[in-house]
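Structure provided below as structure tokens; questions to follow.
FYI, not all chains are in this one, though none of them got moved.
We call the chains A and B, going by the order they appear; numbering starts again at 1 in every chain.
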């Protein structure tokens, strides 16, 4: 800990948020690298190549995987860009950064994810090319989700360059971790409780611990919401909540698998809403509801049912998981987040511990138990084989052993999250990334041209009142609005 | 009427909006009840159960009902949560309540709807279980829509606990009414003009009449919109408008039924927009458009074409319905809503009479006429049987008689709406639900932790100006922003 501390101090030089060279350089160099790598490696897969017309034989056009998965893909896509993006607009002066940097790092990450996940999962050894179709793009969105979760812990405290580095390493770690969990351990995780949420959550928390800012209270005037920024955040919450059934079912098995994953997620989320409202009211003075809880904890049920969504969790099982998650997640906001900040030196802006890390861990446990309890009676033999992919080298696997593998997978996700986060956090402490000073956090002014509006006008009025000069005030008032013409 | 009046007075005690015990208690007890009932009754249906892999035989995976209905389901889901939710954010200080309570009661209602509608419609008598699949979830969303419509009339004047009670009874009434209309009377109502909108509209208006507040003008300072709250409401309007074709086609027949329902709804809505803009401009001083009309009346065409959407209404028939609805609904906002408030003691915050009740009634009439005019020539024999479900015990039904049944169904919806609303309204007048006082309506402060922002800052400035002390002002100003740190 002492070593970490002194490393921290070494890195805390004077901050300069000018990223005029570093941001363009990283973006352009990286995009050129992507073009080269895509040129060498990425090709259309069977179902998206023009040869399909000849080679599909008797298949109907509608049986192209595109029609199974594209509606779900689009829902997931909305979750990544509008869902995560708007959920992070809640801060009163960091809405541009919330939605804008989310946009940047997601667009950056999906390209790298196609490559990384492709090398591990879609490489055609006959010609050394990665063949991509709609399922790869869903997986790329999933992969990026892990990094966006981590961003939630760091919201307002890091520069866009740091976020790009976080995403570069995050996607890399994710692809390795996913390969180990899905292919080597042969765990099932359709909705990513372990692979996405546990990994992403602890990855973000570990980075936040490495980037601990003891004097963050210097920015506390901006570390809250405004009335309208809370309404904007509800856009994010609702699109995440509504489309979570698509998230958990997007890459589940065709037919009953997708159908069941949607049902389980829908029910779990519905239950979570009720217990979140209950706990939020119970723990506030006068029983008033807290927007932080409503915006975040209502989603925890979708996280916790991710692994087990395609299993025969049963409808009431889903309700039970959702019920517990609403309670746990809201308690997390009331008790654990302050505790983490005070005693663990983990500053978690969006409370991802309560929305992703803890429910994701719970989801891994639920998945392990549900898998271990599976049986031929409940699933039918063919159903069991389909659901758990007991084929090829795993054709002799039994549910109880599968449960153990699920538990092992959860440990892998934890280790990658915490270990990777500490390493990447160390890199991000280097004093070269353009992050804001402690008294300049949560402020869009650092990285954005911010239009003047009512908040900036008010100080002018104060100033002018003392002049008692109406004319000056009015000219000043209109100058203010003229000063930054658009386009 | 005298009895009602004295009952009203008896109930109007001093108001206390503290719901710290009642809200958590209702939510938690209810959710536990749901878990028990789901455990006893709800199971996956054939297409979402893992046994499907064995029992589907020669069916392609893509013929699972999931792929027919899930995209429509998601559109309906967006309408329920974002559409209705954001449409109700228009009030300047009740956006949290608009979108937040909409979220709560929808999540609450869909669970109860799955049970209630399941008992009536999806009960498998062989094992006493309700078997659910994607169509049940669409129907649950539909059922909740009826309650959210009712909420529109009461927006800003009731407590969340009252809303949960309204929803509990509303869903129950809806399920019975739907069973009578669809199964017993054998009326067709794919888009729910009668079942959802007529019922929900009159249910809400009747409750509002029971909860009449003679001194509501004490809250009139908050009974309007702000510039940005009107823009938020447009999010709701547009998502409702865009996805209404999915709403009306979601449970229509596979193939041409869904296809035609989408076309009719699309055209009706397009026509409504033009006449709404026309009438809005015509009835305002200087021809200025009124956001209230644009936000609401543009949607009336979707309501009015609900019953007839899957019929051979013809494209120009849809345009005519939409044309009339835009006119009627806008006139409703200009003349009928003030009349209802002044002379009928019905305070209708969102104007649901003009958006749901009246267009829904009109839709029932259009449906009855279109059904009565159906013929083998227009539909083909098989088309007629498919569209009107002239099978089994109704295989001898003829279109003219079907028209009569449709008219009868409309009466049932009216009776359930008005009768149910009066009963539930009586329950909601009891002085135990934590509703706000007359001078405290339309204000999020009653039930939410509201962040301080510019509106709250202005009174401070006024106050401090009298001190003529700039330092005090500034310190106060920053304290204000510090006073409620987030998370």
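The criterion applied here is as follows: a residue touches a chain if its C-beta (ideal position, glycine included) is under 8 Å from a C-beta of that chain, and two chains touch if they have at least 3 such contacts.
Here the structure is a predicted model, which means the values were calculated and not measured.
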item: Total copies in the full complex, given that 2 are placed here; value: 3
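Throughout what follows, only the chains that are shown with their structure count from here on.
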item: Gap in Å, rounded to a whole number, between the CA centres of subunit B and subunit A; value: 32
item: Subunit B to subunit A touching residues, read off their complex; value: 18-21, 23-25, 27-28, 30-32, 34-36, 38-39, 42-44, 47-56, 60-62, 64-67, 70-71, 74, 77-78, 81-82, 85-86, 89, 93, 95-96, 99-100, 103-104, 107-108, 110-111, 132-134, 137, 160, 228, 232, 235, 447-451, 453-455, 457, 461, 465, 470, 473-474, 478, 481-482, 484-487
item: Subunit B-touching residues of subunit A, taken from the complex the two chains share; value: 60, 62-63, 67-68, 71-72, 75, 90-92, 220-228, 230-231, 234-235, 238-239, 241-243, 246, 254-256, 258-260, 262-263, 266-267, 269-271, 273-275, 277-279, 281-282, 284, 286-292, 294, 298, 312, 314-316, 319-320, 323, 333, 337-338, 348-351, 378-384, 386-387, 454-455, 458, 461-462, 465-466
